[in-house]
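Of the protein chains in this complex, all but one are displayed in their positions.
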Amino acid sequence: MVVILHALAHALALALALFTPAPALGSDAYTGPRAAAGNRLVVSPAGPYTSIHAALANARDGDTIEVRGGSYRGPLVIDKVVTLHGVGWPVIDNGGQGTVVTLASPGATLRGFEVRGSGVEPDQDHAGITLTAPRVVAEGNRLRDVLFGIYVANAPNAVVRGNDITSKPEYEQGRKGDGIRLWYSPNALVEGNTVHETRDVVIWYSEGVVLRQNSIERGRYGVHLMYCNRARIERNRLLDNSVGIFTMYSDDTIVRENLIRGQRGPSGYALGFKDSVNVDVHDNVLVDNRAGVFLDNTPFGQGYARFERNALAFNDVGVILLTNARGNTFARNTFWENVEQVSIQGQGGAAASVNTWQGNYWSDYTGFDADNDGHGEVPYHSERLFENMTDRVPSLRALIYSPAAQAVEFAAATFPVMRPQPKMTDAAPSTHPMLLPDFAAPQQRNNAGMAAVAAALLAGSGLCATLAVIGEGRLTNRQNDAPGRAVVGQGVMLQVEQLTKQYGKTEVLRRVSFEAARGEALALWGPNGAGKTPTELSSSRLRSMRARLQYIRCTP
Amino acid sequence: MSSAVRKPRKLTQWGVFTMDLTFVWVIAWRELREALRHKWLWFFATGFAVLALALSQAGLATAGYAGLGGFGRTAASLINVILLFAPLIGLSVGAGTLAGDRERGTLTYLMAQPVSRADIFWGKALGAAVAVASALALGFGLAALGLAAARAGRATVYLSLVVYTFLLAFAALAMGFVIGTLARKSAAAIGVALVVWLVLVFAGDLGVMGVTVSLRPSPDALLAMLLVNPLQVFKLGAVYGLRATLDTLGVAGQYAVFRFGAALPWLLAGLLAGWAILCFGLAYALFNRRGDL
Partner (left out) sequence: MHAVAATLIKAILGLVDYRGRIQVGGHDARRDGKRARRNIGYVPQEVIFYDWSVQATMAFYATLRRADAGQITALLAQMGLDAHAHKPVPALSGGLRQRLALAVALLGNPPVLLLDEPMANLDAQVRTEYRTLLAELHRQGKTLLFATHRLEEVEALADRVLMLEQGELRAVLTPAALRATLAGDVDMTLRVPAAQRSAALACLNEAGVSAHLNGRGTVVARVGADRKVHLLRTLSGSGVEVIDFELELARRDPQA
């Protein structure tokens, strides 16, 4: 049942991919699934071919090899322009040796296979599928128990689409291979893949790459881009990786409509840019990361980095700017409940940071919009003393959420002398947050758990209160086991010997000894009652005398 | 009338530690009943409930961001409210319990009955703990109701916050008991409790802040300074429970996760429980040794 569902899901992904318009990257950028022009060779456990190798040996360029179920040994090197089409998830297994499938002929296609059992040597790039020729297509495959997933090396215009990739589960993250690795493969299209529990998705030395609608989860670097100009990264979902998208030395990058949530590694940036030029970042949703945006030396020299209409919500820090990141524009973004909305770090502090902030929404804005134009009349200043302190002494972050930190903020707000220089100023902040785009809309969560917790807590509290109230009745009805006969033998019932009691230096009792026999009544006649002098007439005695007088009056 | 004194059932004897569970239970019940009738316990409880509810709703207000289930300033404020309220409830209830009874004279009368000091002490401790827990449960329950209605919040995460809060409140309660055994007047006990509260909430952290800025301690030294204060222990536990990481808290937090790994939540819970046990033990020793009442 699960298998069928899985297959259905992939069929759906494929169908989606088919109906997605091809990107306009030039006529040779997109090969796509083509109708088989040549013959069709069928491989299945029952024949006519029982081995893919045999079919491949007999195939000519343009043929389609259709593999219907079954399990086949790798390694498989496709050196002809053929389409391998798996039906019913045929498996190619290399038993833990080397690379499983290599697409080595320009335009060759591998589609619908489960590829597993690669070798484990990272320096030999042991992968599930390796693409080494232009325009090859790896599409709708399932990669399991492989070190690297899909390795695209020197394969311009390659297409990696709709694959489901995971690495060897027994390895810890750093030892795993990359889910997708792209190397010197300009204009490659990476689209609709699901990559989970691998190391990184690495795109290096490749111009004009398109990453679209991929889902990358629980890895290390969601996307690591280096020396890749003109990349377009759009509508991807990056969830729970260490770092979301990090680009270095890459120019003219477009990052849009991505959902990046829960990047929580030591750096934990949803989006990081280092030494990058001309960066357009818009309509992304960055939620619950350690930092939403990190800019280091970006733009690099001449150029810009523009951030528009992004939603940055619930991050520890919304935007981290190193002071070498200057000349950037942040416009119409929504800064929603980031613990620290903006942090400026590095030499020179806030004064050295020169960037433009225009019409962003700030959830901690306390100003007002008098003329109802959607913009506040008072500038938004980020001027929190404790934040400034943590920017300068990062280890102070240990104390955030403490009332003491609040006290510091309060002091700074109350006494202008202590108010820090604002980190940044948004002259006319927006007073309306942008609507969360559909692609980031949260799933309706089942709230039965919370309801149960609420019920349990309230019931517990109520039970205690009820117990306290009705306990009285229960106690009254209680039957005690002991008859309460605390009895001793005849004779002396109470014996006091040499009793001495001091309070401090005052001796209240000095060596008092006496005995009381059973049934005896002893009066203790203390000094207060002796009545030696008028001043010793105790108040209780006077009271009793007045009482007696009253008694006498009442008595006829 | 010559039979020997009947030995009570269910008698636990550890040296001076003579307890009769029936007595403990009935004294605990009485203490619970008394504590639940204190106006300020409910003042705290409702104040806490209203704040927690307001905060849980404030984060859910607009533009669809609520369901992202994030942990922003709202959650931070919730932790802040707990950091202020839970120790305050614990300390004041704890300090008032013994000192108040002593001042009213009810303690003397109770101790004149054939019960041991252990019965009385542990009964009162149990009763006060249940009272505090039920007051907090009311607040958390209402806030959870609000979250459930808004389809927000995760039950397990929320429960871990509740558990840590209970532990923190018990630790504070135990400290309150220590104060209550030492003080003669309940007004004095409450006063001292408030001072301790201020130290825990503000002074201690301001001290750590000063040390951090001036001496730049190593991560392990900073972490050690944090772990001394049960409020900070709670904070680490709560943040870890909410986010499964402590890197929000900078190097000290990262070091804590690096150093203790998966054992961290247990360690933090253990530290809070340790505070509670240590202080209850100390308070009991003081109460048991103290001769004159």
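Every chain is named by a letter (A and B) in the order it is written, and numbering of its residues begins at 1.
What we mean here is this: a residue touches a chain if its C-beta (ideal position, glycine included) is under 8 Å from a C-beta of that chain, and two chains touch if they have at least 3 such contacts.
Values in this document were obtained by computation on a predicted structure and should not be read as measured data.
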{"item": "Those residues of subunit B which, in the complete complex, touch the missing chain", "value": "5-6, 8, 18, 22-23, 26-27, 30, 34, 104-106, 108-116, 291-293"}
{"item": "Touching residues on subunit A - with respect to the absent chain", "value": "472, 475-489, 493-501, 503, 506-514, 516-534, 537-538, 540-541, 544-545, 547-553"}
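Assume only the chains that are shown with their structure count from here on.
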{"item": "Between subunit A and subunit B, centroid-to-centroid distance (C-alpha), Å", "value": "29"}
{"item": "Touch list for subunit B against partner subunit A, complex", "value": "1-3, 5-6, 8-9, 26, 29, 32-33, 36, 59, 62-74, 76, 79-80, 83-84, 114, 130-131, 133-135, 137-138, 140-142, 144-145, 147-149, 151-156, 158-159, 162, 201-202, 204-206, 208-209, 212-213, 216-217, 219, 222-223, 226, 231-232, 235, 239, 243-245, 247-254, 292"}
{"item": "Subunit A residues touching subunit B - in the complex, by the definition given at the top", "value": "261, 264, 266, 268, 287-288, 290, 311, 313-314, 316, 334, 336-339, 363-364, 389-390, 393-408, 433-436, 440-445, 447, 449-458, 460-461, 463-465, 467-469, 471-472, 475, 481-483, 485-489, 503"}
